[in-house]
Each structure stands twice: as C-alpha cells, then as structure tokens.
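Only a single protein chain was left out; the remaining protein chains are all shown in position.
Up next, chain A:
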C-alpha cells in the first residue's frame, strides 16, 4: 500500500527548536495512519449510538457533554450534542462502525483524508495552545480524555486532552502546514522538540 504523504512537508523539521537551552517546553509530532470517523446520532438515538461505538471500538461512553476516552492509539470524544470523533490506527474502523451504526441510528463521515492530527505534549503545552485558542485548558475545566470544538483565528479545530500535559489537535489537512508553523512560532519561547 502506498505511504500517505504528510501535508506538513518541508515544514516538519525534526530536532530541537527555539529557546531550548533551558529545556524543552513542548514536544510536537504528527499522528499518522489514523482512521478518523465523525458520527452523528439522531436526537433520539444517542444512547444507542454510544452503545454501538462501544461495541465497535471497546471504548464505552456515557452521554455527557465533551466526554471521551483514550486507550493507546484509539480514542473517542464528543464535541457537540450527539456528535463524536472516533479515531483508531485500525484500518477496518470504518467497516466496523458501519456494521454497528445503521441509518436508523445516525450518520457517519470519514474525515481521515480531511484532518491532520498534531500531538502537543510537555510541561508548557497548556501555555502554548492558550495562545491560539480562547478556551480554558486547565485540567479542572478540561479533564483528561474530554473533547472540545473551538476556533483559532476563526478556523475550526477539535481538541482532545490525552493526559495532564498532552493534547491532540485535529486541524483541516489543507491548513495543517500553516497551523504547524504557527504552533512552532507559539512554542519558540519555551523551546520545542519535533519528533
């Protein structure tokens, strides 16, 4: 199978950058070879869709705003009423979800080729992404595994918190290189590593 090309291109430069003499504030990397599926439940079938997502992925969710779960490369999170991102490195994710979610329960859109996932981790990650997004990244307001839909410079982004200092940023693939450069500028003052 052909190796998918990263939209980051030459903007992806592995190594240490910015003010790293005093330490590495954040680490940036691109998560590759994922399947990214958006699922929307009809208003009266949200519990049934959550059960179906659970049976297809092993990640069971309750119906609560923004709630999500992470298990290794697999993750799921809500970002609007009845709307979920389901993400996995498993190539048959879409097939599994399609057999679990009928048209009576909801709809599915495969966003795999439309989004790039950038993972930012490290002690200064909250500080750096707070420069781009006007939401509260502190852990009491944005707990581990929860998801968000928000904007940077009027452009839509989905965010999931992976652990206390790590976030996955889902940005439009055609905008990913520009976003990556912006993120690098935002991280310069704390020193950042690209890997």
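The rule is short, and it goes like this: a residue touches a chain if its C-beta (ideal position, glycine included) is under 8 Å from a C-beta of that chain, and two chains touch if they have at least 3 such contacts; residues count from 1.
Please note the rule applied: contacts and distances are computed from a predicted model.
S.K.: Name the absent chain by its UniProt protein name; which of "Glutathione transport system permease protein GsiD", "Sarcosine oxidase subunit delta", "Amino acid ABC transporter ATP-binding protein (PAAT family)" or "Probable tRNA sulfurtransferase" is it?
M.R.: Its UniProt record gives the name "Sarcosine oxidase subunit delta".
S.K.: Out of A:69, A:148, A:177 or A:193, which is the one that touches the chain we can't see?
M.R.: Residue touching the chain left out of view: A:148.
S.K.: Touching residues of chain A against the unshown chain: what are they?
M.R.: Considering the whole complex, chain A reaches the absent chain at 43, 65-66, 79-81, 83, 134-136, 141, 148-151, 154, 156.
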